[in-house]
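Removed: one protein chain of the complex. Kept in place: all other protein chains.
Let's turn to chain A:
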Amino acid sequence: MIDVQDLVVSYGTATALEHVTLTVGKGEMVALLGPNGAGKSTLANTLAGLIRPASGTVRVGGRLALIPEGRQLFPDLTVADNLALGGWRSGQRDPSPVYELLPRLAELASRRAGVLSGGEQQMVAFGRAMMSRPDALVVDELSLGLAPAVTADLAAHLAELNRTQGLTVLLIEQNARLAFELCRRAYVLESGRVVTGGDSAELAGDPRVASAYLGGAIT
């Protein structure tokens, strides 16, 4: 579904991604871990077609939607308008399917997106991405700046969509606990390179990963 081979992305003379290879199978939910500045968001933007690679290939089977880092809503527009614009590619203007999925958004429909709380904004960003009827979803920092309960709620919705509709998900996270909990498989990106990857349980047991991302071994 998402197939990245030997991807190189540079900004001017600086290289952001160096020969990155990763795959996410159809209906799979895979995590990408990494510290700030590792190139995670660059990868997300490249997958979304917003950045052109210097070399390598990115193949996406079907429609891909991105939930960008920091929500990135249209603050001056209402929640309903934010959602409607999410359907720009798919032609879907009516947000009611998303209201069924996330009923809270129906209550917020006429509010300006800029005045909502972080959790509500992330929910709008989630709903906006779903408006494009994606086959694959790239989520850049779902948990960033959100209370654990809010993150858990959104994560539950994500897992449910994956289970019931076969939505392919690439979850880009700094919160390794959340990532390992949701995804069976994960990659670790550091300084623009994939340094390790594999089964989440095995990665969680890797002392290097555990000390860098879990603050010590999982007990």
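In the analysis below, a contact is a pair of C-beta atoms (placed from the backbone, for glycine too) under 8 Å apart; a residue touches a chain by one contact, two chains touch by 3 or more; residues count from 1.
Heads up, the rule we're going with is that contacts and distances are computed from a predicted model.
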item	value
Choices "Outer membrane protein with beta-barrel domain", "Branched-chain amino acid ABC transporter permease", "DsbE family thiol:disulfide interchange protein" or "Succinate dehydrogenase" - which one is the UniProt name of the chain not shown	"Branched-chain amino acid ABC transporter permease"
Residue touching the undisplayed chain, where the options are A:Val8, A:Leu85, A:Leu144 or A:Ala159	A:Leu85
Listed residues A:Leu73, A:Ala155 or A:Val209, member touching the removed chain	A:Leu73
Absent-chain interface as seen on chain A, which is shown	48, 50, 66, 68, 72-77, 81, 84-86, 88-89, 93, 114, 128, 132
